[in-house]
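Here it is, the structure in full.
Every protein chain except one is present and positioned as in the full complex.
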Amino acid sequence: MSGNTLGLLFTVTSFGESHGPAIGCVVDGCPPGMALSAEDIQIELDRRKPGTSRHVTQRREPDQVEILSGVFEGKTTGTSIGLLIRNTDQRSHDYGKISETFRPGHADYTYWHKYGIRDYRGGGRSSARETAVRVAAGAIAKKWLKERFGVVIRGYMSQLGEIEIPFESWDEVGNNPFFAPNAGIIPQLEDYMDAIRKERDSVGAKITVVAENVPVGWGEPVYDRLDADIAFNMMNINAVKGVEIGAGFKSVAQRGSEHCDELTPDGFAANEAGGILGGISTGQDIVVNIAVKPTSSIAQERRSIDKDGNAVMMATTGRHDPCVGIRATPIAEAMLALTLMDHALRHRAQCADVQVTTPRIPGRIA
Amino acid sequence: MSGNTLGLLFTVTSFGESHGPAIGCVVDGCPPGMALSAEDIQIELDRRKPGTSRHVTQRREPDQVEILSGVFEGKTTGTSIGLLIRNTDQRSHDYGKISETFRPGHADYTYWHKYGIRDYRGGGRSSARETAVRVAAGAIAKKWLKERFGVVIRGYMSQLGEIEIPFESWDEVGNNPFFAPNAGIIPQLEDYMDAIRKERDSVGAKITVVAENVPVGWGEPVYDRLDADIAFNMMNINAVKGVEIGAGFKSVAQRGSEHCDELTPDGFAANEAGGILGGISTGQDIVVNIAVKPTSSIAQERRSIDKDGNAVMMATTGRHDPCVGIRATPIAEAMLALTLMDHALRHRAQCADVQVTTPRIPGRIA
Amino acid sequence: MSGNTLGLLFTVTSFGESHGPAIGCVVDGCPPGMALSAEDIQIELDRRKPGTSRHVTQRREPDQVEILSGVFEGKTTGTSIGLLIRNTDQRSHDYGKISETFRPGHADYTYWHKYGIRDYRGGGRSSARETAVRVAAGAIAKKWLKERFGVVIRGYMSQLGEIEIPFESWDEVGNNPFFAPNAGIIPQLEDYMDAIRKERDSVGAKITVVAENVPVGWGEPVYDRLDADIAFNMMNINAVKGVEIGAGFKSVAQRGSEHCDELTPDGFAANEAGGILGGISTGQDIVVNIAVKPTSSIAQERRSIDKDGNAVMMATTGRHDPCVGIRATPIAEAMLALTLMDHALRHRAQCADVQVTTPRIPGRIA
Partner (left out) sequence: MSGNTLGLLFTVTSFGESHGPAIGCVVDGCPPGMALSAEDIQIELDRRKPGTSRHVTQRREPDQVEILSGVFEGKTTGTSIGLLIRNTDQRSHDYGKISETFRPGHADYTYWHKYGIRDYRGGGRSSARETAVRVAAGAIAKKWLKERFGVVIRGYMSQLGEIEIPFESWDEVGNNPFFAPNAGIIPQLEDYMDAIRKERDSVGAKITVVAENVPVGWGEPVYDRLDADIAFNMMNINAVKGVEIGAGFKSVAQRGSEHCDELTPDGFAANEAGGILGGISTGQDIVVNIAVKPTSSIAQERRSIDKDGNAVMMATTGRHDPCVGIRATPIAEAMLALTLMDHALRHRAQCADVQVTTPRIPGRIA
């Protein structure tokens, strides 16, 4: 109820604060018999971890995951999987001012009014540090989806501030600190970010995530639509302010004759739908865009109020990502994986016996 | 599990097909003691019902709601509220071709693969006819939110196809068939829609929904964020392909110094956040945009396949909205009301004892 | 949240009051493709309906069920199934006293304090009339379990007041108004009930329910144990005060060497466990006993208080079952069916891929 559990059949229940002793989660619903090691999870955590370039926060966290349960002799047992990540770099400093004031654009003011108490150290529970937990859980979902159905989930940065990043190749995404699918644009992105940092400002980003090889038929038709659950999970990522499936907001100005993907025996003629129709996967690529707002923590002096309602000026110093969108790619991939895995299991529950002889046409034809 | 129940504490469980005997729902979790009559619900249903202008479907449905339970001597009793709407205009005709083929842009193909059986009459369960049920349930939520907290939820069309509709006044929204907040633009919208219909095509729309007077502190901070639940519920509306909170996708190109709303003793200096920070309401207006794709049912001949995988050409005739976005405004309002009511109850459960002396600053200052 | 939905994957969401216009429910999660007609449901409703002998309430309700959705051309479609039963015999009379006082042993006093309002006509929502809805939903679960897995669910009265009823044959259960599995004892039961009625009193009963052919492996091991869900659903039946699985309370005085069923290649050597070990079905018969308290509505004068807290004397006249346990058998069967179906679907979700070569040994050997 209190918003720390995700999913219905494949669930992640998360705990932990930015500067507490540890973060972690319980992953429940993983089918038995899948090979799983800490390394399988670590590889995804390392993609998200801080301190890997000058363009992200300089907090040093190894984000070393420990599997506490649910795996026996290298295989999942079907019981709940406890994951633990100790916090190691909770640099002690004076929180005095932050504890009495509300940082603009942050959850400080809302937490305070909701709970009447808040762990102000590094944002406490509202810190994006919690997203490491999702990446860890998402690694399990990704692995199962890949092994069981061949589903591949990948993301990239499609826009950084005003700079649109043309997609060139998946191969480039891992070669730069931005998850940009384009080698040529990297110098421009680096200069851009250096300028932002110099201005003690931050900037937004757009991330695109794609799931390939999703079978046709996953998702519910009315209220737990696959696209609705994707939107839910994406908007559950810190700093996300918008979600699009397929054509997204472009569809507002489209005609039906343009938007509605024709079907042919050789495949769909287009993928404006983004792989989902009527809340159910079509078998085409699932394509999702998210808008990540600029980091709220900036070092410029800004207006705010304190706990007594008095006007104050404050700048947020410390170690912060100048663009939280940069590290959002593995998080968004994880959230898409968690959503798909939940629906894969739902589908088995209800429709395990369904046999349809109609050919499943491939995704978008060339 | 199968996607016919919405909400955690205030729930709507829906049933019914486009051409079956009835649609309806069970609304559970409404606090006891609120005055409620069928008229309270009917007034909202009438705003959504078909056949009210030449720009919407000509199906004639009075959408008369019957309250079957949960209300005694004019007041809610705290028990579940059964709502029933009989279908009256299921015009009988030959469904032959539709039963064997898949309409482009529709859920036909995905339903078929998921279930191996489908009620093809008028789209069956995937028909937007089901949204009447949400409007009915939403009317109950709207009433409670208004009476208990003074929350006002209103929506309008902010774009029709390529035509952006400048907001002028809430007063105009009820005076035209488009829910447009602007009297001067109506002739242009009418001409535009007449042309679309003449071309046997359809078009998308953008709807904006606003909730005023929402208290600060509603929403969960990590996974059931208020904005995530809004995104979920909006994307659960048929034909919606994108959701934005506040600045939405505009935030991609914003700087932190521009996006992050400053706080002053007189109120927030801006509302780029759209009334939600860290998943929790700020007390400012909650502002949501949704992209509604063009209607999939168009009378132009298009390519598709039949159940055996053979190529066919098909046009979708019958009575259809040339822009499903037109009737989406009351539906989007209902979905926002259902989301907020659920979180209002969640908040009472966990935080009933919280007392904070910090002033709750008003929304955006002039 | 408010206690009108049962189940996780196969759900029943119920509405309706004893003297309102109708009762009904939404059944969600039924797999597609199963033949289903109103008659399939009616046959179970007729077993529970009132007025069939002098030993049950004389209220005349045909309990005619209407299927409003979810079935197309005689088969389930996988979408939600709306069921409606109109109330026809809400005999109008003076409720004056009942509306101001609290009947001993009834929910009147607790409802009043919980909700501050109550529909006092015939007990409103707390009436056992609601159980018709469960029997209707249970009929769907029973049918699916039977067709898909060969599961047979049957119950009988094993004790009426002080009279223990020895099990002789399933064949007798349908031949008498008590659901007693023993022809010879019927005259004694009839005399007993006649005496109870003459004394204007009521009496309790014990019901035994058995599920045969349940596959090994259904149920969760820690918190949603199959036996826990059975206990939950049985205790959710009006007037039930106790639940036993297998040896039940007899196990308190047993030794481990006596209670723990040995396994042999030919089958289990006994079934003290009642078909469930570690929360998971063993493949043996699932055996459940429930204690049904005596009807609270009796015509003797008893002490109570009114809404102002004043002492009153009151007798509950009207049409009441002198032993609510008599009609409890089909209800208990329905609740067991709903529980098993939910777990059947859960099992498919998580363990669909499991293949074990160990022989599944049969139930109790002769």
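Which chain is which? They are A, B and C, in the order written, and residues in each are numbered from 1.
Heads up, the rule we're going with is that a contact is a pair of C-beta atoms (placed from the backbone, for glycine too) under 8 Å apart; a residue touches a chain by one contact, two chains touch by 3 or more.
As the structure is a prediction and not an experimental result, all values here were calculated from the model.
Novice: Looking at the full complex, which residue from A:T79, A:Q188, A:Q300 or A:T358 touches the chain that isn't shown here?
Specialist: Selected residue, touching the omitted chain: A:T79.
Novice: Please give every residue of chain B in contact with the chain that is not shown.
Specialist: 8-9, 29, 31-33, 78-80, 148, 221-222, 345-346, 348-354
Novice: Go through chain A and note every residue touching the omitted chain.
Specialist: Residues of chain A in contact with the hidden chain: 1-2, 4-5, 8-11, 13-17, 20-26, 28-29, 32-33, 66, 68-70, 72, 75-82, 84, 114-119, 124-125, 345.
Novice: For chain C, which residues lie in contact with the unshown chain of the complex?
Specialist: Touch set of chain C with respect to the missing chain: 1-6, 8-9, 12, 14, 102, 104-107, 109-116, 125-126, 130, 159, 161-162, 196, 199, 201-206, 216-225, 227-236, 238, 241-265, 269, 273-274, 276-283, 291-298, 300, 302-305, 307-311, 325, 346-347, 349-351, 354-356, 358-361.
Note that in this section only the chains that are shown with their structure count from here on.
Novice: Could you name the chain whose CA centroid falls nearest to the centroid of all protein CA atoms?
Specialist: Here the chain at the core of the arrangement is B.
Novice: Express in whole angstrom the distance between the two chain centres, defined as the mean CA positions of chain A and chain B.
Specialist: Whole-Å distance between the two chain centres: 26.
Novice: CA centre of chain A versus CA centre of chain C: separation in Å?
Specialist: Once rounded, the distance between the two centres reads 45 Å.
Novice: Could you tell me the distance, in whole angstrom, between the mean C-alpha positions of chain B and chain C?
Specialist: 38
Novice: Mark out which residues of chain A touch at least two other chains, giving numbers and ranges.
Specialist: 8-9, 221-222, 346, 349-351, 354
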